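Removed: one protein chain of the complex. Kept in place: all other protein chains.
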Amino acid sequence: MRLPDKTTSMEEAVSQIESGATVMLGGFGVPGTPFALIRELLRQGQRDLTIIKNDANETGLGVDHLLAEGRVKRLITTHIGLNPRAIQMMNDGEIEVEFCAQGILAERVRAGGAGLQAIVTDIGLDTELARGKATVDIDGKPAMIETALRADAAFVHAAKADVFGNLGYCATARNFNPMMAMAADLVIAEAETVLPLGGVAPDEVHTPGPFVDHVVELGELSEEYDIVRR
Amino acid sequence: MRLPDKTTSMEEAVSQIESGATVMLGGFGVPGTPFALIRELLRQGQRDLTIIKNDANETGLGVDHLLAEGRVKRLITTHIGLNPRAIQMMNDGEIEVEFCAQGILAERVRAGGAGLQAIVTDIGLDTELARGKATVDIDGKPAMIETALRADAAFVHAAKADVFGNLGYCATARNFNPMMAMAADLVIAEAETVLPLGGVAPDEVHTPGPFVDHVVELGELSEEYDIVRR
Amino acid sequence: MSGAKERMVARAAREIRPGMVVNLGIGLPTRVVNHLAADFPVCLHTENGLSGIGPTLPAEQADRNLIDAGGAYVSTVPGSAFFDSAASFALVRSGRLDMTMLGAFEVAQNGDLANWKIPGRFSPGAGGGIELAQKARRVLVLSTHTDRQGKPKLVERCSLPLTAAGCVDRIFTDMAVIDVTPEGFALREIADGLAVDDVIKATGAPLILPEGEIPVF
Partner (left out) sequence: MSGAKERMVARAAREIRPGMVVNLGIGLPTRVVNHLAADFPVCLHTENGLSGIGPTLPAEQADRNLIDAGGAYVSTVPGSAFFDSAASFALVRSGRLDMTMLGAFEVAQNGDLANWKIPGRFSPGAGGGIELAQKARRVLVLSTHTDRQGKPKLVERCSLPLTAAGCVDRIFTDMAVIDVTPEGFALREIADGLAVDDVIKATGAPLILPEGEIPVF
């Protein structure tokens, strides 16, 4: 037996996504955001997307391009404070925004990736995020049912990958990527370096290959990946 | 700022556990079972324990010693087929046994470690494991509420640790250890090698130090850790 | 192992398609690996936390930290990954396991599987079996056609506690290859040297026969 090779061109991998799809995007701010895959989605023209991402990036970066081109119908997120366009579009009703507590977004995505139907949590019980959510009693205390999130596709950014799709992330660029890499029907990983089988040590794999459908090697990184100078 | 040193003697760490406590034990078969910590618990004499562990080890190994000495009141587990004493004691009513599906045990422990109240799953709906469990409807389909598990103490076995408690596991000795290292009020890690701060690379940490209370260095490994010759 | 059993295992191995992620249960299913070519592109998964299982090793070459879920000392291949039990079953439950091959005490004609408990006699717990049976995309059973007393294992309704309902897709026995269809058990192939009547007699539920010649394995 040998492990299959999943390297694919960016164009081919992204072309499997249709308009109306739900797409998860890794990243917390710049680190871990799959900018190249987002650019390809922009180029191919898919519309009416539901985007699941921690944040909406900043002006001129990542998700902001999709927003500017009117490709996003709905955004499930935790904080969009660094993107004035996202806030404006939300206030003007041009996009629908669902806010989650940050760790609960991580857990809902993970639950989707773990084949669970939901998690039960007391986070946000005292807040308006609790509105409309079913509650159950656990050990005599109320808690909310937060349903699992899955997507048609997930874009993740890895520092390194082997051709089978074992992924390694770097520093705080890990963030939401490992959970999203579990939680979509089509998982596309862009990697700064693609190594042969055996290139990622088995004990150091962050996302095991069986979760990943396509591995895309990045060439030179665009300036979107750079340090943000404020 | 520097990170605190959590190295402790085995005796002192284990002495914080009282009779009647719930104790999680890592391991799947031999790999990852904290045999030395179990021996120390045996030596110190705590009784009426509730043990949470994937399995009951085999005759003469690990949990079997606690069973033989009558220290176990209750066992939450997935499969005890390799330990005839455990099966006998269960059938004779000498210990109470609660069976979980294996991945659901992992998720219940993880939920405890993640500060969630429960998970919702359809696993086992058609089986007798569903008996007595509350169900909810998620998207029109029934699913079970499986409550989170936490313990008074967790014993985990790591291949390496730094003095702050960052842990690295080896191969399939990882198994239940990472989740249990999150899910107890007192987490004691035995490590084959204890390194100074910086000895475990930040991207290669399997269990982050903030989850761990005590790090105990193992000397020469007892033969319980060896290859099982059948 | 008898010739028919060995041929059953070899036949089951041919169900594995290139690129699949496959979990082979303890017992007969584990032997399927012996019938896969060295360069066949497949990822074998074991639920205790490894994707990319390599050959089983004798004790003197074994790594004390590296076993499969059945306790065999296995090895890695280039591209293997280790992970914890939560991630391992996340993979199973979320649809990333293309196929599992499991043993059985009973399989019912509606696909119900019983393979973990015989009340009063064998109750060690289900381990990972429920999740494998309930969530693998394709569930194959490898089993002798009858138990040691000669009683059929393929039945109208399971009498033993279920592992999962309606989960079995195809059954490989020492006598036949049988599909679970909406109409019940359907005979697909027959072991060399047997007559259809032999299979019918050893099966505890109606058997839908194919039109034309029955392939032999």
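A, B and C are the chain letters, set down in written order, and residue numbers restart from 1 in every chain.
Keep this in mind: a contact is a pair of C-beta atoms (placed from the backbone, for glycine too) under 8 Å apart; a residue touches a chain by one contact, two chains touch by 3 or more.
Model, not experiment: these values are computed from the prediction.
**Student:** What chains on display are touched by the one that is not shown?
**Tutor:** Looking at the entire complex, the absent chain's contacts are A, B.
**Student:** Decide which residue listed in A:Q44, A:T59, A:T127 or A:S222 touches the omitted chain of the complex.
**Tutor:** From the options A:Q44, A:T59, A:T127 or A:S222, the contact with the absent chain belongs to A:T127.
**Student:** Looking at A:Q16, A:Q102 or A:T135, which makes contact with the chain not pictured?
**Tutor:** A:Q102
**Student:** Tell me which residue among A:M179, A:V200 or A:V216 touches the hidden chain in the full complex.
**Tutor:** The single option touching the absent chain is A:M179.
**Student:** Across the whole complex, list the residues on subunit B that are touched by the chain not included here.
**Tutor:** Listed in rising order, the touching residues are 1-5, 110, 112-116, 162-164, 166, 182-183, 185, 196-198, 200, 202-203, 205, 208-211.
**Student:** In the full complex, which residues of subunit A touch the absent chain?
**Tutor:** 28-32, 54, 77-82, 87, 90-91, 97, 99, 101-107, 110, 121-124, 126-129, 159, 169-179, 206, 225-230
Simple rule for what comes next: only the chains that are shown with their structure count from here on.
**Student:** Counting only Cα atoms for the centres, state how far subunit B is from subunit C in Å.
**Tutor:** Their C-alpha centroids are separated by 29 Å.
**Student:** For subunit C, give me the residues that contact two or more of the other chains.
**Tutor:** Correct list: 50, 82-83, 86, 89-90, 92-93, 135.
**Student:** Pull out every residue in subunit A that's touching 2 or more other chains.
**Tutor:** Each of 114-116, 202-203 in subunit A touches at least two other chains.
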